[in-house]
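Heads up, one of the protein chains got dropped from this complex, but the rest are sitting where they should.
What follows is chain A.
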Amino acid sequence: MLSRTLAQSSTKPLFLAPRMTQCATLFSFRSPLQPPTERLYEGHVPISPFQRTLLAVGSAFAALHNPHRGDMIAALGESTGGIFLRRIRDQMLKDPEGRRILRERPKITSESMQLDKLRQLPDGIFGREYVRFLDDQQVSPDTREPVHFVDDEELAYVMQRYRETHDFYHTLTGLPVTVDAEIGLKWFEMVQTGLPMTVLSSFFGPLRLSSQERERLFNIYVPWALENGSNAKSLMSVRWEDWMERSVEEVQRELCVKPCPQV
């Protein structure tokens, strides 16, 4: 990663590159009260490091207090993403499918996924099960909160992709949407991506569960998540759009994921 950013900055003279690469900002002193960049993408809200800390702490407490605040969980993820998003991006760069995703930047919306076409597929096919999951939960891929607080355009896309592919994880693993299963999925994501938000959700989320749910979580979901999170291929590099017409078992086999034991 260091060599890549140095290669980028060596193509133009340092004094003419006003927006230094992320790496360079570590070596120059900036007031923690100044936002580090201008607006880099639509919806970008550049915030100072001081504000970022406040947002991280505030959104952590708000999300713990009211887990239905999706926007707070999103804000927590973005304000703590930092170097971890860079690690995910670099991992994606090592995989050819991941490189394709970063180049083409596909967005997952109801039009791009062609949900009506997916509904025509036979049962047991990944696309069909995915749409069934969306219809059961009465959600659509369009209701995800956009990214605001990531100070790099490519990393903002990585964050957006992480959020958008969450539904595919449910279809892949067979986990339901109960709160304990969601936390189980966060453990899975923690092993896969290492994002601080997943770590916080994994360790503080169970505080809000009943003892029965906690028992289920730690006896069934967490061991499964730890085993399969580490066995599975890096799911951020998976171009889900290409896997829609394969069967669920085939997808699970290819990605080295065993379905979660049903409760």
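To be clear about the criterion, contacts are C-beta pairs under 8 Å (C-beta built on N, C-alpha and C of every residue); 3 or more make two chains touch, one makes a residue touch a chain; residues count from 1.
One rule holds for everything that comes next: contacts and distances are computed from a predicted model.
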Among "Nuclear pore complex protein Nup85", "2-methoxy-6-polyprenyl-1,4-benzoquinol methylase, mitochondrial", "Rab escort protein 1" or "Haloacid dehalogenase-like hydrolase domain-containing protein 2", the omitted chain is listed in UniProt as "2-methoxy-6-polyprenyl-1,4-benzoquinol methylase, mitochondrial"
Residue positions on chain A contacting the omitted chain are 33, 45, 47-48, 50-51, 54-55, 58-59, 61-62, 67-73, 75, 137-139, 143, 166-167, 170, 177-179, 182
